[in-house]
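A quick write-up on the structure given underneath.
Here the complex is missing one protein chain, while the rest keep their positions.
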Amino acid sequence: MTVFIIRRLLQAVIVVFIMSLIVFFGVNVIGDPVDMLINPEADQAEIERTIKALGLDKPIHEQYLFFLKGVATGDFGKSFIFGEPALKLILHHMPATIELALVSLIMAIVLGIPLGLYAGLFPDQRVSRGIMAASILGFSLPTFWVGLMMIMLFAVYLGWLPSTGRGDTAVFLGIESSLWTRDGLSHLFMPALNLALTNISLVIRLTRAGVREAMHQDYIKFARAKGLKPRRVIGVHLMKNILIPIITVLGLEFGSLMAFSVVTETIFAWPGMGKLLIDSLLQLDRPVVVAYLMIIVLFFVVINLVVDILYSVLDPRVRLKDQGT
Amino acid sequence: MTVLSVEGLKTHFFTRAGVVRAVDGVDFALERGGIMGLVGESGSGKSVTGFSILGLVDPPGRVAGGKIVFHGEDLAQASEARMQALRGARIAMIFQDPMMTLNPVLRIDTQMMEAIQAHEAVSRTEAWTRARDGLAQVGIPSAEQRLRAYPHQLSGGMRQRVAIAIAFLNNPDLLIADEPTTALDVTIQAQIVHVAQTLCRERGTALIWITHDLAVVAGLADRIAVMYAGRIVEAGATDEIIDRPRHPYTVGLLGSVPSANKRGERLTQIPGMTPNMLALPDGCAFRERCPRATEACTNEPPDAADADAHAVRCFHPHGTEVTA
Partner (left out) sequence: MTDTVTIRVETPFQRFWSEFRESKIALVALIVLASIIVLAVLAPWITPQNPYDLAQVDVLDGKMEPGSEAFAGYTMWLGSDGAGRDLYSAILYGLRISLTVGLAAGVLALIIGTAIGLVAAYAGGRTEMLIMRAVDIQLSFPAVLIALMLVAILGRGIDKIIIALVAAQWAYYARTVRATALVESAKEYVEAARCLALSHTRIVFRHVLPNCLAPLIVIGTVQTASAIALESTLSFLGVGLRQTEPSLGVLISNGFEYMMSGRYWISFFPGVALLVTIVSINLVGDQLRDVLNPRLKR
């Protein structure tokens, strides 16, 4: 088990390293920072001063090493627009994104698994067909369009929910979140649902596929032959088998939620990392873009590692194989 | 005392390509403690017969006719709730591949204790004790450790013993064993047969042993029924069937057992292939492979029993002349 973890850690480090290379060379070599950043009307002296200040005059490999050092210490330079350290900016916006992503994940589980279970157990019923059709809609509809429509319907026409922004937050159990206030909840609902839609559909389909495959297995028949009630056959025998792949996928999807929040945050003006990224991209605020990319890569690598470990913990076949029987 | 009486059982599968009459008119009876071997090749309907008795036939199949009388009660008409109460308690079943029948992600003790607790309100400790004793009875050493194990940590033979132990946990009146030794080594086979036999004799449990291998049931069963294409074509006491087989198919089966041949002689084979259940020939389903078939065989062959309750469904059984 430890060997496994060490190997995966090494892999993770390599990935982060490669990504840093890609990001650095992509941004610094392909784009021309001098053109992008410096006011064309500035006089020569100012241009040179800015170049020196941003370290743009050094040879490329030195710049890269400088960059790496920055990554290791968390220094990505200052945002061109805000003047604040890029990392600080991103960390400041992270909690909002995490809150959004977590609530979406929970929605996906709470809605997706029961619906998928039903669709898998009674595949020929009209409700089940309806669920599957809805799930196709769910992941086909572009998130941004659904978000737009939700705003149109619930905010503009019906006026039930606020259209943009994050609501008031409160502190509970040491965590500051907008979940604890009514105003916060009303602001959170639409964006979280919007973000969750693709995942709800995914979970529905995964659960249904898992159920359909597992139901034909002999161990289900054997469980029935023991005279077990259907509740137990499904709730214990079936669920334990299909939950393992679902949980792993969900773990990976959490990372995806963080990335996709870019779209939802833009539409709902949710003050998270994603919106920051898009704004920075459009305004060519390079340090922030770089910082975001690196942080998100780190996030992903960590999530993948955790999921891998979780998988081997949950599935006794994998776990015990490592330990030897 | 008759434990089980199957009368005219028909189980059909209604598929896109047509109706498969997997079991098409099967009759047999089983006494308390009696052991019957149900023999046939793949597709003969023997496993489906077993599932039909337990009510475990999945769509697109269902029991389409006949009676399954268990202790006077017709199971074919019983409700699902009633069947759940019977399964695992009064009628138990074990399957062919123990790796797939035991849930790979649940521990052995979980899978055993739930079989007990589904039918009786007992405490966890008591259920655990009974499970441990059950394992000991099927000859599994270090039962307490095995209880905490997962199925893949046990060998094939041991898993099958666990399955048998589970089956006997509630002292059933009838055990249906669907090819339990087919997936195991020959040496382990003998052990499993022995375990099942001992327990059945001790507790007076009736046993239906489903197999394609006549040799296995020859030493185990009191009676043998041979199935072909959904019907029983020959049935009788084991000695009768083995020593005086009458249906040409049974003769073929016995003849193709390698040990029955002298060295140097060619192995006897039954010519032809297993029947296509969607396109059975008229009359006797075996006639296209039968060396004794005549024109008469295009009609339904009669079911005739002689004085020793040795029944055969054939126009020209061995021991009679082949006339047109």
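Per-chain residue numbering starts at 1, and chain names A and B are given in the order in which the chains are listed.
Here is the rule we use: a contact is a pair of C-beta atoms (placed from the backbone, for glycine too) under 8 Å apart; a residue touches a chain by one contact, two chains touch by 3 or more.
Because the structure is predicted, anything quoted here is derived from the model rather than measured.
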{"item": "Residue, one of A:Pro142, A:Gly165 or A:Pro230, that touches the chain absent here", "value": "A:Pro142"}
{"item": "Touching residue (missing chain; options A:Val3, A:Ala45, A:Ala72 or A:Val156)", "value": "A:Val156"}
{"item": "Contact partner of the left-out chain, one of A:Ile6, A:Ile60 or A:Ala133", "value": "A:Ala133"}
{"item": "Contact set of chain A toward the excluded chain (per top definition)", "value": "15, 22-23, 26-27, 30-31, 133, 136-137, 139-145, 148-149, 151-152, 156, 163, 212-213, 216, 252, 255-256, 259-260, 262-263, 266, 277-278, 281-282, 289, 293, 296-297, 300, 304"}
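We take it that only the chains that are shown with their structure count from here on.
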{"item": "Distance from chain B to chain A - Cα centre to Cα centre, in angstrom", "value": "54"}
{"item": "Chain A to chain B touching residues, read off their complex", "value": "217-219, 221-229, 232, 236-237, 240-241, 244, 315-317, 320, 325"}
{"item": "Sites on chain B touched by chain A in the complex", "value": "54, 56, 84-89, 92-93, 95, 97, 100-106, 114-115, 118-119, 150, 152-153, 163, 166"}
